[in-house]
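Showing just some of the chains, left in place.
Just so it is clear, A, B and C label the chains in written order, and each chain counts residues from 1 on its own.
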């Protein structure tokens, strides 16, 4: 049994991690930290875990040695504790943006916390694309949720040379990505009917997407990214608008995507005429590690549109952390990730 | 492996059954019927099952022999096929109201389809209360979803003699209970903001609740039941308003409920000060077989209020079918029912 | 032109008041106070008022003399400023609970702020029932939103002697009643799917309902009130469960209610077979001062159920303030209250 601790376990990604890890056959949750809920049982802030464990939260500073630490701390939370964390845990998975980008790119997009000297590189956990790097990895960074969705749609097409490297990504997202801390924008009366493009330009995931595409395909794209809040709690739909490099119909990009995700258990390409619900949508993916995608082509305009749906808290965060953990530990990829999702929802 | 067929498997309770049965270690789904989707794969109407099975729907009339049949047909669907079904399946679980009530009561509340001569009695599957009858049962009827929620709250208090047998039940429910067939009342623009008491008096579950309470406790209550549609898809909250038989505080009813559901894995009593979300609510129960309940007493007024939350498609339908099936087959109660629910949702 | 000031105008009832008063032909809004938004234009926190006025918020303490002051301050806000407010305004309408109850009842239900010596009585503004007291009133208290809905359903039946004075009221409410200040319970991810009976017993509106019914009908009822949060922003549905004093069908209570609200422009009784949406529901009442109600009888059980729907921010708060103001000023009852509501919504 791998002894796992969760740092910052009272938030939304922390809750999803606990749900999966407490039922995972290969790990034991030894500690879960929360300053706010220290002393309370895990199900105190996570009502779905009612009766699942008698473990109680400990303060962040009460962290003890473990085999693997998963950090759900917000931006800067892990980097600020890095000296101590590296003493306590041989392997670390971080869900924040602290270690996703190379130092220069980090400074460009996040400005603060350029990775200090002595802090090692983290492997970027995009399991369908970087799985081979994970078994040996000591330190792993989970992608940003909207970057993750965008990358799963963009990478196969850029790699196959089917799409011009000038892409517009219009991402729609629920409220849970903003975390568990109340504020005006997420106050229910203000958020319940929200349909607002809250970050039309300058979104930080832009740099993450461009850098990763370049690293994995050799082509540096220009990604024009906008994020829109929609009236839901969970889920992302990333719509990638592009143009084909030459006249083609849907067959070729369908093939490229199908090839890229052949034998990848969590990415599903929706083919024409196979579903009464033929569009990727995050609803039935809630709570799962699945990503659904579709591709549409308008041959008259050399236009291509890829839609990618996932659950921001799962495939976009905690699910990928467990997926990466499984690969790091040499276990089956799908362990602890068996939930199939609900319909209707 | 028990060979199970699902009759009427393209609807919402059918989808939930397939989700659970396809992953259940003790059963094999041999047939799933749907006239509308005959020839299509199971995931055609159930997008969450994408990639889970290559089985295809067959028409209802193509049903072949199996060990156990679960019927998700609407009112009258099973009774009309009874002669044939009894030939094909040794054991049957029905999710409709066809066999829940004794013939006289059925005729009183449903008017049509009084159980014809030659049709046997069905065991009423309220596992926390009738589990002992299930291992031997050949024919099993799953309770109505709102009756189920109401009964789980009422039974412990009536049995313990703590509550007067005159009860008001105000049940709130999402839209999925109405099934998958579109109509005006469930058209999204009409239903999205619905908060309407659509059945203030005369609801059919009234008779079911009164009869079952009488049979299981010996006391016949008067239940004054109203049903209100609320803006959600899944979930029921049944608020039971009653009066105590004598002055008491919360301790006694808490104890009575705790005793009733001791070692019952799917019913959870929320005790004071144990949760940041201390009220039973169906949100985090979606997709699970859990039922959460709470009790509140106003000693000044001898008033008692019990709130009961569950997922109408699961604990209120398909989950109880699987729960009953496990007991009928002598398997572990919780098999196939391990999903813990999501938070936030 | 009556010069009106709004105290605490940046919250949700303040926003509704401004929307109506800025377009009202008989009044001029001279000041609107907010400490948080002092110096900002009225449309800064109220996006629907964009371009409607160039007025800016002033701090609460910058209040100047006016003809009529409407206070949208929370509990205790007006009572704490009373000495100063009485100097500044000849007439006052308060939307909080500060002045709704007689001192003894206030102390019983609110504990703090028993009305201090020297503070005058306020007229309780239930326009369909207390309109005759309003023209002369200097000081007016607007009912609590859930009390208001309950009273409109209960009063005609108690007055007509048709219902036993032991009533269960199960009220369902959206999130806006909790105000504009963010907290965990109203954080969108926690509130979006909420269906929780957050106040099963002991709700403060109980006392308000019982006292007002007694005062207006001479009969003191026992009201057993519970409040349930449902997944919407605006709107209340109060379901009143009662028992008739003698066997009767729907005709008699329909007549009693129709009589009570004859020529009352804002209360509408839904009669059988007159609507494709025959149940009172707050959706199409959003933004209006209307209250819709229905009555159902189960003669077998001497049971009667009255459903009452309204918009908590309008008929339940700001709309009644304007209605009362019109009566105080001798203007047409419906002035400024012409909006008919939306369907679908």
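Descriptive notes on the structure:
The rule we apply is simple: a residue touches a chain if its C-beta (ideal position, glycine included) is under 8 Å from a C-beta of that chain, and two chains touch if they have at least 3 such contacts.
Please read all numbers here as calculations on a predicted model, not as lab measurements.
This structure file shows 3 copies of a single chain, while the whole complex it describes contains 4 copies.
As a convention for this text, only the chains that are shown with their structure count from here on.
Centre to centre, using the average C-alpha position, chain B and chain C are separated by 38 Å. If you average the Cα atoms of chain A and of chain C, the two centres end up 45 Å apart. The set of chain B residues that touch two or more partner chains comprises 276-277, 281, 286, 344-345. Partner chain C is touched in their complex by these residues of chain A: 12, 174-176, 180-184, 186-189, 191-193, 232-233. Against chain C, the residues of chain B that register as touching in their complex are 168, 170, 172, 184, 189-190, 192-198, 200-202, 222, 224, 226, 228, 230-232, 235, 237, 239, 241, 276-277, 279-283, 286, 294, 296-298, 301, 303, 305, 307, 309, 344-345. Chain B contributes residues 12, 15-16, 19, 23, 37, 41, 43-52, 176, 180, 233-234, 268, 270, 274-277, 281, 284-288, 290, 292, 338-345 to its touches with chain A in the complex.
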